[in-house]
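The complex appears here minus one protein chain, its other protein chains still in place.
Order of writing sets the labels: A, B and C. Residues in every chain begin at 1.
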Amino acid sequence: MIVVMKAGATAAEIGAVVSRVEAIGLNPHPIVGTERTVVAVVGDERPVDPESFQVMAGVEKVMIVLHPFKLASRDTKSENTVISLNGTQIGGPRLVLMAGPCSVEDRQQLMETAFAVKEAGATILRGGAYKPRTSPYSFQGLGLKGLELLAEAREATGLRIVTEVMTPEAVPLVSQYADILQLGARNMQNYGLLHAVGEAQKPVLLKRGMMSTVEELLMSAEYILSHGNYRVMLCERGIRTFERYTRNTFDLSAVPVLKQLSHLPVIADPSHGTGRWELVASMSKAAVAAGADGLIIEVHPHPEQAVSDGAQSLKPEKFAALVTELRRVAQAVDRTL
Amino acid sequence: MIVVMKAGATAAEIGAVVSRVEAIGLNPHPIVGTERTVVAVVGDERPVDPESFQVMAGVEKVMIVLHPFKLASRDTKSENTVISLNGTQIGGPRLVLMAGPCSVEDRQQLMETAFAVKEAGATILRGGAYKPRTSPYSFQGLGLKGLELLAEAREATGLRIVTEVMTPEAVPLVSQYADILQLGARNMQNYGLLHAVGEAQKPVLLKRGMMSTVEELLMSAEYILSHGNYRVMLCERGIRTFERYTRNTFDLSAVPVLKQLSHLPVIADPSHGTGRWELVASMSKAAVAAGADGLIIEVHPHPEQAVSDGAQSLKPEKFAALVTELRRVAQAVDRTL
Amino acid sequence: MIVVMKAGATAAEIGAVVSRVEAIGLNPHPIVGTERTVVAVVGDERPVDPESFQVMAGVEKVMIVLHPFKLASRDTKSENTVISLNGTQIGGPRLVLMAGPCSVEDRQQLMETAFAVKEAGATILRGGAYKPRTSPYSFQGLGLKGLELLAEAREATGLRIVTEVMTPEAVPLVSQYADILQLGARNMQNYGLLHAVGEAQKPVLLKRGMMSTVEELLMSAEYILSHGNYRVMLCERGIRTFERYTRNTFDLSAVPVLKQLSHLPVIADPSHGTGRWELVASMSKAAVAAGADGLIIEVHPHPEQAVSDGAQSLKPEKFAALVTELRRVAQAVDRTL
Partner (left out) sequence: MIVVMKAGATAAEIGAVVSRVEAIGLNPHPIVGTERTVVAVVGDERPVDPESFQVMAGVEKVMIVLHPFKLASRDTKSENTVISLNGTQIGGPRLVLMAGPCSVEDRQQLMETAFAVKEAGATILRGGAYKPRTSPYSFQGLGLKGLELLAEAREATGLRIVTEVMTPEAVPLVSQYADILQLGARNMQNYGLLHAVGEAQKPVLLKRGMMSTVEELLMSAEYILSHGNYRVMLCERGIRTFERYTRNTFDLSAVPVLKQLSHLPVIADPSHGTGRWELVASMSKAAVAAGADGLIIEVHPHPEQAVSDGAQSLKPEKFAALVTELRRVAQAVDRTL
């Protein structure tokens, strides 16, 4: 941490900062510059709130040196984290395909999709039993019935299940049915929920908030890891920008950035990332080429009848065709599928 | 709703859209243009998911005509909503001042601040008992003890209490102590929590998400209103943009925009909106001039010792001086304080 | 400047950075931390390209300490810059009102507007002779004829003229007619144009780019100042964000921020800043309350006939009414109008 004093800060003001650093057990190094003085702080700055220095008289700004995340950092653990899940490995050399409908609507829709995606090469089935909707007038999800249908689909196909859990109190119930707990973009900083999934000790698919930096994503992962739950996978699903043509801007550079900063597996979601089914194929291939450890793609047998996200869902035949293309791209970057 | 067909859409494709509109009980009006055909849809489009049309063959895009919010809209209720709270009125001609520390830290800090802000003219005391923090290594809040201290402060000063509730299960407890439930920016689309505060039937201070549009803010308000809880006040507290000098960009135009679109009171939060105490004074005055119904400002007797948000907190004497200036600005725009 | 080394950087790598700092004539201070080493650099870092260190082996990141602008900084000149213009003073205690149509369309329109805004209290007339339009199919401006009409209006009313210059080669011509050269938002980093207006030695109204940080705005001002042209006024006119309801997000916090960082006068443009005439009044009052030194507002006698920006233009009578309200707000913040 570097505390930059204002031009013209007094000796007393600088002294107060130095004293404070010592008082919290860190090591101050004042450096007198040509225009201003800075106080470099040696020691683990992470528990310190930079603002506690920002407000001191004579302080211009405080700059953070260390990454605020520790457990999630590759500085702490240099080898990739690999999450094993009954045969499937996430974060290993083999790419993971998670696919399924946005919402679980009924048995027919779910089974048809499950068999189709399994056939195409997916090992994990996605489907929402509880839906976050922006309008109180929209479909809210089947709830428990949806979870039961997902378990049926697992029974019938052998696919693992990833589904979203929306509230802390739902975590125990959803944990009984799901293999992976999905924490949605809007809940990335829902600390009650992060706490609950940390305690649940189930693998977690943590989606990046649409307005979250990669650092904030890693801090949310840190929150879960700090409970001793190391089975966290990060997911890029698009961020909000000024661009209007796509619902979100799919930030693919987050893939290599996260792989560089952290040992956790990185999954890409081109369905939410683009919001348009015609863009899912190219962005899926791009994500594989960029180094993602897996993809999560929305598939629906009849998108025009989908109760949610129909515009970004692929028909099963399109999904199967895409997987064929993905195998070729994976091979070109020394991954398998 | 307007369904725009692709250039070259076939008669069959257009027919399918027309049939679908009729099937859901609305009224289709196809209009053949020089370059493409559009199908205008008459009737209440709000329960319809535009995507269900977006995915149909031949459809280029779907444009929404009506505001998706209804209960919150001034089209539904043209007079301002005024929320009464034991003497204080929010949304009336008199501006409301809510002030207090970011976090409740201890009795001394809270009482000192409470008396100071009351003296200066505030009628509502803010203070967090539960804190959402981006790092698992930071202060989490006093919890129940914090709520008890807030109640003590109310007892001693007569100030009403606004405090943040973080999870649905905490709503009953917090409701026992608070006069106004604050729903934080990160929880603006936490549907479990919106549902719970809707049921609680307590006044709600709904903060705009840092990444939310004004329309999304109004849809979250709609969610609460749809439970029959009409005592909702909207709060602008800054949005996330590319600018780095301030933590958030304080979107003051949201004040007149929300007053235009909705009948609900609009509160401005210049503390979070700017993140810097030296900007709070000017932005408070600007908010009053812009037409806000009230302000919520962070005040701390010793900001350099604050466990959270010290950099944006005002010292009591500065707050008192600001209130004096605010009275003058209020008068200049025909409001009182 | 602080060079942060990677965790595990070798002694040789650190040594190379130290040597480089010395080679460019600055003073290195290596500080060994618990997790990594930083090299603090003492001396004027401004001519140094941080990237030249960023690329060195073992370097994690480079952090800038000093503001990159110097001449524009209040550290260099603490008193406000006041620009005198035949009777009008910009940056002094008296607020300045600049008003007029977006585009000069014809003599009738310009004269009618000029007399109206002068009557209401404006001292500077705005009007575009050359228009930047996003579509090649839109009005491009009257060119020289427009400049002549502006000069006529000055002759008839005594108002000073501010008009946009679009290209370096147009600067000499426009300088003959205008009292203030306006450099549009899209040209804020057009270095050929910044250079030309710097050489022209005319007062400049420098508009913040819709995607520019306040620091970048100040660097563009720096560019002009470095030519010895000190008569530069900064203008906030809205930035681009994810919000869709308004064309731009009017960043009013830029007003106090710029007044804090720089001695240059700060003008606010609520017309472009909001894009909607119904928001201009409230945002104008807010800007005055926020501490702006002046306003630039679009006024048109018949906005529905305007060839450009009609939606944000005020009718003369509305402008006059607004000025009356502005006087009251100005008084409330110890300014005059």
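Following the convention adopted for this analysis, a residue touches a chain if its C-beta (ideal position, glycine included) is under 8 Å from a C-beta of that chain, and two chains touch if they have at least 3 such contacts.
Model, not experiment: these values are computed from the prediction.
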{"item": "Hidden partner chain, touching residue among A:T76, A:Q89, A:Q140 or A:T249", "value": "A:T249"}
{"item": "Contacting the left-out chain in the complete assembly, out of C:Y230, C:F250 or C:W277", "value": "C:W277"}
{"item": "Candidate in contact with the missing chain, chosen from C:M166, C:V197, C:L252 or C:L279", "value": "C:M166"}
{"item": "Of B:E22, B:D44 or B:E317, the one touching the omitted chain in the full complex", "value": "B:D44"}
{"item": "Chain C, residues in touch with the chain not shown (by the definition above)", "value": "46-47, 49, 51-52, 54-56, 68, 132-139, 166-169, 186-187, 189-192, 209-211, 216, 219, 222-223, 226, 240, 277, 303-311, 313"}
{"item": "Positions on chain A where the hidden chain makes contact", "value": "211, 213-215, 239, 241-246, 249-253, 255-257, 260, 273-274, 278-279, 282-283, 285-291, 325, 328-329, 331-333"}
{"item": "Residues belonging to chain B that touch the chain removed from view", "value": "2, 4, 7, 29, 31-36, 38, 40, 42-44, 63, 65-66, 75, 240-242, 244"}
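The working rule: only the chains that are shown with their structure count from here on.
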{"item": "Chain A and chain C: spacing of chain centres that average the CA atoms, whole Å", "value": "38"}
{"item": "Chain A and chain B, separation of their C-alpha mean positions in angstrom", "value": "26"}
{"item": "Contacts with two or more other chains, residues of chain C listed in rising order", "value": "241-242, 244"}
